[in-house]
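One structure below.
For this depiction, one protein chain was excluded, whereas all remaining protein chains were kept in their positions.
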Amino acid sequence: MSALHTKTISELSSLLAAGEASSVELTADVIAAIDAGDARIGSYVEMNKKQALISATAADARRAAGENLPLLGIPIGAKDLLNVKGQGNRCASKLLDGYTSPYTATSVARLEEQGAVILGRMNMDEFAMGGSNENSAIQPCRNPWDTTRVPGGSSGGSAAAVAADLAVATLGSDTGGSIRQPAAFCGCVGLKPTYGMVSRFGLTAFASSLDQIGPLTKTVADTATVLQAISGHDPKDSTSLKVDVPDYSQALKTDVKGMRIGVPTDYFSEGLDADVETAVRAALATYESMGAELVDVSLPHSKYAIAAYYVIATAEASANLARFDGVRYGARVDGDNPVGLVKGTRAAGFGPEVKRRIILGTYVLSSGYYDAYYIKAQKVRGLIRKDFDEAFEKCDVIAGPCTPTPAFPIGEKSDDPLQMYLGDMYTVPANLAGICGMSLPCGFSSGGMPIGLQLMGPSFGESALLHAGHAFEQATEFHRARPATSTEAS
Amino acid sequence: MGFISALLMTDQNESMDVRYVANLARLNLTEAEADQFQGQLVQILDYVKQLDELDVEGVEPMAHAIRVENVYREDVVVPSMDHDDFIANAPASINNLVRVPNIIE
Partner (left out) sequence: MTDFVVTIGLETHVQLNTKTKIWCGCANGYGAEPNTQICPVCVGYPGTLPVLNREAIQKSIQAGLLLGCKINLRNKHDRKSYYYPDMPKNYQITQFDEPICIGGGLDIEVDGEKRFVELTRIHLEEDVGKSTHFDACSGVDYNRAGTPLMEIVTEPCMHTPDEVVAYLSSLKQILQYGGVSECNLEEGNIRCDLNVSLALPDAKELGCKVEIKNMNTFRGIHRALIAEIARQKKALETGCEVLVQETRRWDDDLGRTESMRSKEDAHDYRYFPDPDLMPIVLTEEEVDAIRATLPELPEARKARLQSELDLPEYDAEVLVADKAVADFFEATVAEGADAKQASNWIMTEVLRVVSEGDGEITSLKLTPTHLATLIKMIKDGAINRSGAKEIFAELLENGGEPSAIAKAKGLEAVQDTGEIEGFVDQAIAENPQSVESYKAGKENAMQHLVGQVMRFSRGKANPQIAIELLKSKLDA
């Protein structure tokens, strides 16, 4: 096995352009790495080897004909809740066994148009509900740095594969931190775009006003490349924004002199793991040494974000998941009457976390509780947004911890839903506010587990994130680290 | 009080009938599930109650993350999906219809 699968998109793009490798070779190499190395990680729930090689061949033909797009011939994995025509779309649930998608999600279609090779479907928490990938009904997923620990969630497979060089890049989705948190836990880059920048058409919905699709990659430059390809207005998504997508490659600068970095003082308090705090503060010091200016910012309502999130997200989810009833598709459990059919199907098909959230969401929308919970939470959401608007008047990006702790052991939080939810405390505010956020590696815990620095930017501030992120990455070596058990040896 | 401590403070005084709500959501729960969820969800609802601490007088509910209006599609027919794909996905069918147990009105 060559080392092609260990390279970045930027590197591979150059190699392919120079004719030093073909997409078929690259794809085959990644497949070989997966075959050799994914058994212990479980990041892929489905592979499309045959189709992938056909796509790779087509990409090579396009290149021979003179095309040279940045993603031409690059294999990419897609989270298991993105519809791809002709494939299953299980969302890591038993309930969607047997469903074959008749259409392709816009974000994936855009990658395909650019010549990317869709390699496989990535493991996740069932219906994107979870923070550890432990809720996958298909198979467990483990952190490549320590397989007794979780990779994070819900895009656990997407992050783990990238970190272990089993994927060059992947697409994930982020509703409360589901791209950023696993990126932090696994030591790769993960970005959640501004709400509305990337089409949600084809993304199996969890919480409609919070969900966004985004890339997980090995470097910030790679994130810019993938983000460029998938961003932009889609007429099939009413929540998709009609804005011009900037040239994100222009944001990849290393000079941050004069950049104002907001430090969220509310995020640094008891409960934050000491190693995480050390690494993040060191990152802030690095920025300062590079000429950036640190500015304290206050986000006083962020502490209510989890509460508001779990009302809003579960409410929307309770309606979004109502369609999964075994009538038109999926794993039907027969019943004597239609009600019995639906109840039996959902009881057998949904895992406990999904059921819990559906019940919670149904409750907060139900008669008598709507104003007290749902409306109240939507108002608090407005206050959280206002905090960010005011903060971004004083700074260009906010930099702080992504997660309160590094990746925790498998099973540690699975009996305590509320504890699991609290792990989202730093990521959820960006979803509620609709702004953009990115996690990138900034150090390791004393136990050798990756730590993520979270950058948050204002709406349409992806360029600021990429700029700040790229500069930090290039000034440090964290992005080069790989888990000890990588497949480079063979 | 620290940020994290504030998050962890809860007290159990919320009442929600998990079986009733599960029925609204068309979920069959086993006794064990119902008992477990009842406890867990009451704890979560207690945690959510802290939203009451905030004065939200005059604040507009933020139903969307973006301020966009009037999103339309033109009234032009596009091809429908393949009928065979639809029936193939249906767990049961009869005469090109999706088959379900008798719907009694």
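The first chain written gets the first letter, and so on, giving A and B; residue counts start at 1 in each chain.
Just so it is clear, a residue touches a chain if its C-beta (ideal position, glycine included) is under 8 Å from a C-beta of that chain, and two chains touch if they have at least 3 such contacts.
Owing to the predicted nature of the structure, the values given are computational and were not obtained by experimental measurement.
Peer 1: Quick check: which displayed chains does the absent chain contact?
Peer 2: Its contacts among the visible chains are A, B.
Peer 1: Using the definition of touch stated at the top, determine which of A:Ile9, A:Ile230, A:Val333 or A:Leu365 touches the missing chain.
Peer 2: The single option touching the absent chain is A:Leu365.
Peer 1: Which of A:Val45, A:Val189, A:Leu203 or A:Leu453 sits in contact with the chain that's absent?
Peer 2: A:Leu203
Peer 1: Of the residues in chain A, which ones touch the absent chain?
Peer 2: On the side of chain A, residues 81-83, 89, 91, 96, 99, 101-103, 105, 200-205, 207-209, 235-239, 315-316, 318-319, 322-325, 327-329, 338-339, 342, 362, 365-367, 370, 374 touch the unshown chain.
Peer 1: List the chain B residues touching the unshown chain?
Peer 2: Residue positions of chain B that touch the missing chain: 24, 26, 63-64, 68-78, 80-81, 83, 86-87, 93-105.
Throughout what follows, only the chains that are shown with their structure count from here on.
Peer 1: Can you check how far apart chain A and chain B are, centre to centre, with Cα atoms defining each centre and the answer in Å?
Peer 2: 22
Peer 1: Under the touch definition given earlier, write down the residues of chain B that touch chain A in their complex.
Peer 2: 2-8, 10, 16, 18, 21-22, 24-29, 33, 36-37, 40-41, 43-45, 47-48, 50-54, 56, 59-66, 68, 71, 73, 81-82, 85-86, 88-92, 98, 100-104
Peer 1: Under the definition above, what is the set of chain A residues touching chain B in their complex?
Peer 2: Residues of chain A touching chain B: 98-100, 102-103, 195-196, 209-210, 235, 238-239, 241, 266-267, 269-272, 301, 303-304, 306-308, 310-311, 318, 322, 325-332, 334-344, 346-347, 350, 352, 355-356, 358-360, 362-363, 366, 373, 375-383, 385, 404, 417-418, 421-422, 425, 432-434, 459.
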